[in-house]
Structure formats: C-alpha cells, structure tokens
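Heads up, one of the protein chains got dropped from this complex, but the rest are sitting where they should.
Naming follows writing order (A, B and C), and every chain is counted from residue 1.
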Amino acid sequence: MSQPFWNTSLSSVTQNKILIRGYRVQDLMEHCRFGDVVYLTFRGELPTGLEGRMIEMILASSTDHAFLAPSIDATRFAASGGIPLQASIAAGVITLGDHHGGAIEQCAQLLQDSTPQGLSGQDIVRSFKTQKKRIPGVGHPLHTNDPRVTKLLEKAKEWNLAGRHLALAESIATEARLPLNIDGVISGIISDIGISWRYGRAFFVISRVVGLAAHAVEETTRERPFRSLDLTDMGYDGPAERDIPETFSRERGA
Amino acid sequence: MSQPFWNTSLSSVTQNKILIRGYRVQDLMEHCRFGDVVYLTFRGELPTGLEGRMIEMILASSTDHAFLAPSIDATRFAASGGIPLQASIAAGVITLGDHHGGAIEQCAQLLQDSTPQGLSGQDIVRSFKTQKKRIPGVGHPLHTNDPRVTKLLEKAKEWNLAGRHLALAESIATEARLPLNIDGVISGIISDIGISWRYGRAFFVISRVVGLAAHAVEETTRERPFRSLDLTDMGYDGPAERDIPETFSRERGA
Amino acid sequence: MSQPFWNTSLSSVTQNKILIRGYRVQDLMEHCRFGDVVYLTFRGELPTGLEGRMIEMILASSTDHAFLAPSIDATRFAASGGIPLQASIAAGVITLGDHHGGAIEQCAQLLQDSTPQGLSGQDIVRSFKTQKKRIPGVGHPLHTNDPRVTKLLEKAKEWNLAGRHLALAESIATEARLPLNIDGVISGIISDIGISWRYGRAFFVISRVVGLAAHAVEETTRERPFRSLDLTDMGYDGPAERDIPETFSRERGA
Partner (left out) sequence: MSQPFWNTSLSSVTQNKILIRGYRVQDLMEHCRFGDVVYLTFRGELPTGLEGRMIEMILASSTDHAFLAPSIDATRFAASGGIPLQASIAAGVITLGDHHGGAIEQCAQLLQDSTPQGLSGQDIVRSFKTQKKRIPGVGHPLHTNDPRVTKLLEKAKEWNLAGRHLALAESIATEARLPLNIDGVISGIISDIGISWRYGRAFFVISRVVGLAAHAVEETTRERPFRSLDLTDMGYDGPAERDIPETFSRERGA
C-alpha cells in the first residue's frame, strides 16, 4: 500500500508527546476547558468565541433523565448482571439510537441540508407531513416547556452563537405546533457553531455517560444483584402450554 | 517482529478456502451439526461421542427466560431506542456477567481447579462458608426444581458424558443444601467433555442471543418506540429541590 | 394500564416451568436440535421439514473468517483491554452492521418485498443501478467462488427448501454479474423457509459469537495484554505541531 493501513488527522502519539489536532495535550489541559477540547476535536480548530462554554452547557443539560430514559434503564439492568463499570455504561450508550438522543443526527442533518437550499420551516413540515414521517427535534412525551431547551436558546442568543440553523429549528417547531425539544435545540446550536451533523449524537453520548456511570454505581452499591421483574408485572400472550407432536422427529428424517 | 502482528490457530482464510481448526468449512457444514462445530472450535478436535448433541441441549436450555432475566430487559430497553438488531443483542450480551450466566466461568474454573487436587464437595462448601463467599452454580431465586437441570443431568448420564466434574458439582449442591442450578450443571458437563472454563460463559451467550434477537424484534414490532417507565413506578430519595448557593461561582475563582 | 408494562408472546416463566412458544423447555431440549429451536423461536412453530438442519448449516458457515472480518478484529482489541468474555464478544457483535453480515437484513427485505410484486432480478438490478446504490447480497472482496455459498445452495435444493426468494437472489447475482455472496444466499434461504427479514442479521450473530468467543479466549491466553499497533504502521496527516495562540483565553472572556 502507498498509504499506511492506519491513518488519521486527529492525533499523533510518539514517545512523551501527544498531539491533538496539532496541539500538545499538556497545553490543551492547561489552557482549555473541556468544551474547548470537544470543539477542537470535532472541528479541527480552537473556538474563537464562547463555543466551548456553549458545548459544556449542552453537555450539562443531558447527563441524566432518571428511569424515564431507556439508556438509564438498560445500564441499570446491565450493571445488575455483575459486569465492569465501562461495560454497564456501554449498554446504555448503545441504546442512544434514532428514538433516543440519536435524533440530534437526523435533525442536524436536516438543518444542514436544508439551509443552503433556503428551505423554510413551512417547506420542511409540509414535506414530512406528506411523507407521513416524524419530524426530528420537535415534541416531547413529557415536557411541554423543557427547562433545558429554554436555557440553551437563551444563552445561544446571548452569546451570539445562534444563527440560521437554530432559527430554522425554531421555525419548524412553530409550524409543527410542537415544542422544540432537547434534540432539536442541540441540533440547531451545533450546526450554527459549524459542527457536522455526523457528530450530532456524540454530544448526547458524552453527556449521558456521566449519568450512566452514576446509575451503574448506584445499582451495584444500593441494589441486590440480578435485577429481576416481578412475575406479576409480566404478561404472556403466546400459545398455551402444548406438547411436541409425537410425529415431530420421525417425520423429518434428519 | 519475528511473528506477524496477527496470529491464530483457529481459522485460516485464503481465496475460496476457509479452514476451521484445519477442516474445510463446507465439510463441516455438511457433516457436522452446530454443536459439533462449537465443540471443534473450543476444543480443537471433532467430538468422538455425543458431545455435540450435548452442547446443543445446553444451547437449547437457555435461549430465553422472559423478563426475569436482566439480559432480556436490557435488550428490550436498548431496542426501544431505535438501533440495529445486532446492537440490541449486544446490550443483552454485555449483561451476562458474574451474576447472570457468567457464573458458568467461575463454577467451571472451581471444578477444573478442584478436581486434580482431589477436593470434595464438603471441602469446597466449607472453604466458601469460611470466606463468606457465594458458591457459584447452586441456588436459584425462583426455581426449586429446574426442569433444565433435570434434563441435562439425565442426558449427560445416559450419553456417558458425565464424569467427576459433574459429580463434584452435584456433591457441592448436596453439601450446600441448595439445588444445583443451570450454571452449575452446564459447568460440570462442559468440564467433563474437556472444555476449558475460559469458554464457560460462551455457552450462555450463544444460547441467549437467540432469545435476545427475538425479544428485540418483538419490541420493535409490537411496542411503541422509547420504552419509558411510568412516573408512578419510580422513587426518588435524594436531596430535595435546592438552589445553587450564590457564593458558588465567586468563591472558587476558576 | 389495561396491559402489563412487560408483555411477550415468546416465552413464559413460572416456578419450575419455562415455556418457549408454548413448549416446555425440557421437551425442546430432548426432541429438538439447536436449529429447530432457532426456527421455533423466530417462526413461532416447529419445522415440518429439514428447516432446522438447514439453519444449523447456515450457523456452521459463518462462525469465523479470521482477521479479515472487522468483527473478529474488534473483539481481539477489546479482549486485550482486560474485560470479561461476554463483553469482548459484544464488541464484535456490535460490529455486524450494514457492511458486515448485516446485509442479510437488507437483502432479505429486498427479496421479501420484491417477490409479492413479481419483480425480477433484472428489475431490481436496474433500479439499484439507476439509484447508484450497492446491491446487497452480491459480490465479495476476496472470494470469487465461496465454498459456503456453493454448499448452502446445493443443500437448500436437495432438501426442498429452495423457493422463489432464493431463485430471485440468484437471478439478481446473474444480472449484476457478481457472485452471490454468503449474505445473499442466507437471505434467500431464510426467506424461503418463512422467516421475516427482521431476524436476518440474527443468523450471522448467532453463528459469529462462536468464533468471537474463541478469538477472545485465544487473545487472552496467547497474547500480551493491551494489543497496540507499531508506531511504524501508523500515519498522521493532521496539522503539524503548533502552539495555542497567546490570545486564546483572553479573547473569549468566558
């Protein structure tokens, strides 16, 4: 091969030297907050404004949602099986799919694809309704006025980080007559600070692993091993008890 | 390096030829049942008796245990997040730790370490009691007379596959005055057919992925996305709602 | 709720009784081979012909593909991190996505959707070419004449399990002038024996966990912990080493 099998533009490691996007790791540790490092890693350059602080606000918003989140529940059950902490966390991370935080990817892609085409919220809502598809980033099963969304909107504007992607997200919500949800507001903001939709669900992952870790530790320190549901909470609607037909083995001649 | 970075004794692949432990895969497909292939993979040689059939019986025993199994529950929650089938299965597989099927490893290791030393069930139970440790392979939260255990014991003996490891497992159960459980009987049998304890929990994994797949498909086809607990099923015993002290940011001078 | 939170048609567990699709687990253990249990679990009924044997042949085909398979490689690296066996296996299982065994899902769905509409291989190939999309189930980076495919085709026909789905898969391959691959032949067969495409990638998962387990054990018993690439095998094409601008912290006023 003309190129090494393993190639990256992200980091470089040699003896006693670690570079992240070209910067020495010890310099980043000293001069950057965590949000700056996330921004640098995903964007390739250091922030010039309050993008890092904004990212930390996003990360602070979604660490935990109690047992209402399938990711937390999956990690709880996993931890009860008697496994290492990182494995319990991984079970929850896997869960962060299209219906659970993963919508940040779909919503950010929608915003980033629609904006250059000049599509309006009305265009988008109409198109989704025609296709009978669910619009990502709007509506919530519980929260009608999600305090996380309000705070993120407020600060994105105050810090001059809100642009046309977030405006489009808000317009979609208005047209759909549904509240902008946490996925939607994060999608708008990361798009406005120039981060590709491909990283979208990473924000939810980085944030949620904090809560997953805490729930895994709580499960193993406060609960008995092997979390098991009560028989009375379970229903069964399959076939009634039955015998294997006597002809079963004979008939097939395997 | 004198040796390639990647080296294996398990399989060899070249164009149009796949060898498993030296055998052409198409020959194994034709002449072996699945249990034979598992035995070959873990032992390195084909079975000479009914070991393959016995392994299939083990695999048939543990595919599913309804919602009583944390692995099934973890996969259910994961699947509800909107993720691919193999990812939902993986969430359940991760869960199969020390308290959930994983005890096959600990129990098989105990049997394989104790047998050459001539330790009796009495010796082992006494030692665990002294150390106040839980004995792997005995006791079950629900089943007092587990039909899977009974069937495996019966057939292992009928097929001349039961030896001193299974006998030791039974003796431990007798001494502990607890029923031999599914982990314990599998541990005894795989030890008697010469499989290292290191593969122990693989038997549970291979078996359970069948049930995990079915539960993941059922979740995505019969249930609404994002399985969420009822607020009324959840308790909270942390601190009551509180304000961040006004001094918080100032005090620290970050 | 009128319905319990947890509901299933797959299995029922009460004290000392486990039913799988209505059958007592001990009866399945005694009278069924592993392939029969897989068929029952996914289809809801026991096989009437050699479907179970066919499934075992599918499972025997794909347990291992040496280091050519990303799933094996992922498990190798994971195992080297010092984690339990089931967690190492899970890392490989996660990997079985759209480009790696997961195509069974896409291909089986294509076959199951196209057959009722009477679409031919020609129709399908033309449509994929127009959309410039990759056709699932055909072509292989290494094997021009995959012995697994040949054997599965031969036996599906010999055992009267080959029907119009497999015929369509073969026709697609002919039209595309590419060999039918292992994903394609499995897709055709499971469709012909009446299993929903939604279970498609489960066949690859059940099979591959055998090989993943063996590779994980080999990694931990024959290799040193923490498998790490040689520095000489790695390339870096990101920014050269650079300083954080002195203005960085001051400018932003966070």
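By definition in this document, a contact is a pair of C-beta atoms (placed from the backbone, for glycine too) under 8 Å apart; a residue touches a chain by one contact, two chains touch by 3 or more.
All values reported here derive from a predicted model rather than from experimental measurement.
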| item | value |
| --- | --- |
| Identified contact with the non-displayed chain, of B:Pro47, B:Pro136, B:Gly184 or B:Gly200 | B:Pro47 |
| Contact partner of the left-out chain, one of A:Thr8, A:Gln122 or A:Asn160 | A:Thr8 |
| For chain A, the residues touching the chain missing from this view | 1, 5-13, 15-18, 20, 24-26, 28-30, 32-35, 37-38, 41-42, 53, 56-57, 59-61, 63-68, 76, 84-87, 89-91, 93-98, 101-102, 105, 142-148, 150-152, 155, 196, 198-202, 204-206, 209-211, 213-215, 217-218, 220-222, 229-230, 233 |
| Positions on chain C contacted by the hidden chain, ascending | 66-71, 73-74, 77-78, 80-83, 87-88, 90-91, 94-102, 141, 225-229, 231, 233-234, 236 |
| Residue numbers in chain B that touch the chain omitted from display | 3-14, 17, 19, 21-24, 27-28, 31-33, 44, 46-50, 52-53, 83-84, 86-87, 90, 94, 229, 231, 233-245, 248-249, 251-254 |
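Here, only the chains that are shown with their structure count from here on.
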| item | value |
| --- | --- |
| Chain nearest the overall Cα centroid | C |
| Intercentroid distance (Cα basis), chain C paired with chain B, Å | 20 |
| Cα-centroid distance, chain A relative to chain C, in whole angstrom | 25 |
| Chain B: positions in contact with at least two other chains | 66-68, 73, 87, 90-91, 94-98, 102, 229, 233 |
